[in-house]
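Only one protein chain is missing from this complex, and each of the others stays in its spot.
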Amino acid sequence: MSKPKFAMYWAASCGGCEIAVLNIHEKILDVDAAFDVVFWPVAMDAKYKDVEAMQDGEITLCLFNGGMRNDENEHIAKLLRKKSKIMVSFGSCACEGCIPGLANFSPIKEVVDTAFSTITTDNPENIRPQISYAMPEGIITIPTLNPVLKTLDQVVDVDYYMPGCPPESHQIAAVVDLVIAALNGKAELPPKGATIGAGNSTVCDECPRKRNVKTIKEFGRIQLMHTDPELCLLEQGIPCNGPATRSGCNARCPSAAAQCIGCYGPAEGVVDYGARLISAFASVIDSNKPDEIDKILDGLVDPAGQFYRFNLAGSLLRSSKSAQKG
Amino acid sequence: MTEETKPFEPVIIGFTCNWCSYRAADMAGTARIKYAPNIRLIRLMCSGRLDPTFVFKAFAGGADAVLISGCHPGDCHYVEQNYKAMRRFHLLKRVLAQLGIEPGRLKLLWASAAEGAIFAAEINKFVEEVRALGPLNWAQPGEQVSTPIMEEVTA
Partner (left out) sequence: MQRITIDPITRLEGHGKIEIFLNEQGNVTNTYFQIPELRGFERFCVGRPVEEMPLLTNRICGVCPEAHHMAAAKATDAVYHVEVPRTGKMLRELLYSAFYCTDHTTHFYALGGPDFIMGPDAPVAERNILGVIHKVGLEIGGKVIQMRKYGHTVVEIIGGRKVHPCTSIPGGLTKGITEEQRKEIETMGRWAIEFAQFSLQVFNDIVLSNKTYLDLIVGDIYTHKTYYMGMVDENNKVNFYDGKVRVVGPDGKEYVKYEPKDYAAHIAEHVEPWTYLKFPYLKNVGWKGFTDGPDSGVYMATPLSRLNAADGMATPLAQAEYEKFYSTLGGKPVHQRLAIHWARLIELLYAAERWVELATDPEIRSMASTEMGKLPDSFNSTTDMTITHNPVGTDTAIEVRVCSNHHLLVPLLSTFIGNPLQMCASTTMRTITFN
């Protein structure tokens, strides 16, 4: 009997999710034993035409990472959705846009213009990439950039979400075990739409640092202060996104004396990640006077960037106003 | 009047608190003090209940402006929660500005239950300020938000 088929694809992403999967180490052999890997560009040579030739639903499990930056990303998302039984929105890019979603602060034209006019760019004729270009031998094409980067579920129906930039390998290993057990009838998959491979609480819950009542008179920047290694970073005025971020990573970064930057996405029940952080940060400010509040807030040098670092594309507003104008 | 010459009518969502500002709006009503119908009021138990999510949802859903209104500082029915609303308001303004939503579209107004006339006047003033800013026209999901930036080039 043939093994169930497995696919993993990267849209507008960085390859970190692929490495995180490889970092399950020996467990990759369990994946190999349980599945036929039929499409995984980082690791093997199957092409788009091979996927197109498959039957609908032929792929049992598809881990799809990367955001929808261009029309090729969307096309492959739709293609893989059609050919897959279970589609997992894998990693922060697919779930909420992640770092490339920060491009949504600017009109796409500005993004392209900046890239093609940097200090070292030699572009006297102000050339921009053309989606279709006629070479002497024939016409060659590249994808069209979307005006605004989108999340996977803004384009296709998603079965499960697995957050993280990238998802931690121990979480991936647990999910691999779960899926293999479910395929063997030994376990039940959670209901459709569930978030898997992550916790139900916030990073603060997993953080080893001591927490007291927070009364912030000044926000600081990590390079300008000695931080107490035992005490909550936010309490020391470092802008840590732990309070709104989903648990599951074992609070990696605060354990390494760096603030949580929010790569695990919104905690359970959070509708808008940035909004939750606004509440959290507003709560810890120790002042009731408007002028003093403003002065304290001046210490947050880039609030929208900090609060929506990974989440802009997946937020309620999705982008800035200027990005919408194109 | 043709469609083109009708003035822009802002849509404003107003979050009021049960004990002060909502009662102020109520009082304006019973005293037959007219104020602009552009504002749709939503009653919360306290301005401290205002989750910034509501503000984002309002703008994302098509509102041109949002009003947050509560008891005067020191008078909060729940003691100090209007200060929370104030701090959230200050931070919200900064974040919204970075996203291209002008500070003039978010207003914080303290109003006691007895200040119906003042409340109405402030609403009317806010409506005109927003009218001057123009419609926000936040793109709805699925809307074509701009034309492709790159052209096809043929030989």
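Descriptive notes on the structure:
Per-chain numbering from 1; labels A and B assigned in written order.
Methods note: a contact is a pair of C-beta atoms (placed from the backbone, for glycine too) under 8 Å apart; a residue touches a chain by one contact, two chains touch by 3 or more.
Everything numeric here is computed off the predicted structure, so don't read it as measured data.
Considering the intact complex, the chain excluded from display touches A.
Looking at A:I180, A:C204 or A:C253, the residue that reaches the missing chain in the full complex is A:C253. Think of the hidden chain as still there; on chain A it touches residues 10, 12-20, 22-23, 25-26, 28-29, 32, 37, 41-49, 69-70, 72, 98-100, 102-103, 105-106, 110-112, 114-116, 118-123, 127-130, 133, 135-138, 140, 142-143, 145, 165-166, 169, 221-227, 229, 252-253, 255-258, 261, 263, 298, 301-302, 305, 309.
Everything below uses one rule, namely that only the chains that are shown with their structure count from here on.
Centre-to-centre separation of chain A and chain B, using mean CA positions: 31 Å. The residues of chain A lying in touch with chain B in their complex are 105, 107-109, 112, 128-134, 139, 144-145, 147-148, 154, 271-272, 274-276, 278-279, 281-283, 285, 287-288, 290, 293-294, 297, 300, 302-305, 307, 315-322, 324-326.
Chain B makes touch with chain A in their complex at residues 51-53, 55-57, 59-60, 73, 80, 83-84, 86-88, 90-92, 94-95, 98-101, 136, 138-139, 141, 145-155.
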